[in-house]
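The other protein chains are all here in position, but one chain of the complex has been omitted.
Up next is chain A:
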């Protein structure tokens, strides 16, 4: 009995330690973002700042800042993109699960093939150029994110579980396909739709691939890409000032950088309880039933 309680304690310690390791790095970034700039320059980064300051957040949330502008771009792209993506995926999922459609398996194959064989990034890039999807906001919404066969199959599998008798009785009552799809199937599939909404939403929010490939115009940078540019701009600026011998000009400040990183994950923290619940559910469905 005693031996097992010791081993239990050790196991609790291990898991606690690992959990702490998962959080501490982000906590460090948070602490730097609320540290006074002079304290950072004097002591370096620290989990326990000598002096607090909210200066960085004031800079970010002052009207007209690049961060606020990019925030707006990211929100628009995420909201519009996710809504459209759910609609497209749910409608297609309904058809693939509709047993009166004789060629639904051929349709599934049609989507499956593009999931297995990808031409790669170069044809994808040339296609977008050809379509004119460069340097406009549609380039952030349409390419690669608007529809994913993986999510389609997730919806189809879920809809396959809806009993056929529901469709039959609705048909007898005089409902057409459109009514059945939007009034019966979609409301019944709220759990799986919430899951794919999270997959899509997270993909849109964290996406910077479309921006790095298709956007050159600075006013269209989404938040993530702006953050990437910020880092390389700073290192370039610092190198230049170092070469010039004027090392007291370091702009933008350390705390502002870290504060930008923190506001980037803001919505994720906000939605976190909801996020992890549905995300895990979706992953388990996806990995078990394929």
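Note that in this section a contact is a pair of C-beta atoms (placed from the backbone, for glycine too) under 8 Å apart; a residue touches a chain by one contact, two chains touch by 3 or more; residues count from 1.
By definition in this document, contacts and distances are computed from a predicted model.
Matching "Cadmium-translocating P-type ATPase", "Carbohydrate ABC transporter membrane protein 1, CUT1 family", "(2Fe-2S)-binding protein" or "Xylose transport system permease protein XylH" against the UniProt entry of the left-out chain gives the name "Carbohydrate ABC transporter membrane protein 1, CUT1 family".
From the options A:94, A:158 or A:200, the residue with contact to the chain not on display is A:94. Contact with the undisplayed chain is limited, among A:59, A:76 or A:228, to A:228. The chain not shown here touches chain A at positions 4, 7-8, 11-12, 14-16, 18-19, 21-23, 25-26, 28-29, 32, 40-41, 44-46, 88-89, 91-92, 94-96, 98, 100-103, 107, 110-114, 116-127, 129, 131, 143-144, 146-147, 149, 152, 176-178, 181, 202, 206, 208-209, 212-213, 224-225, 227-228, 231-232, 254, 257-258, 261, 264-265, 268, 272-273, 275-276, 279-280, 283-284, 287-288, 290.
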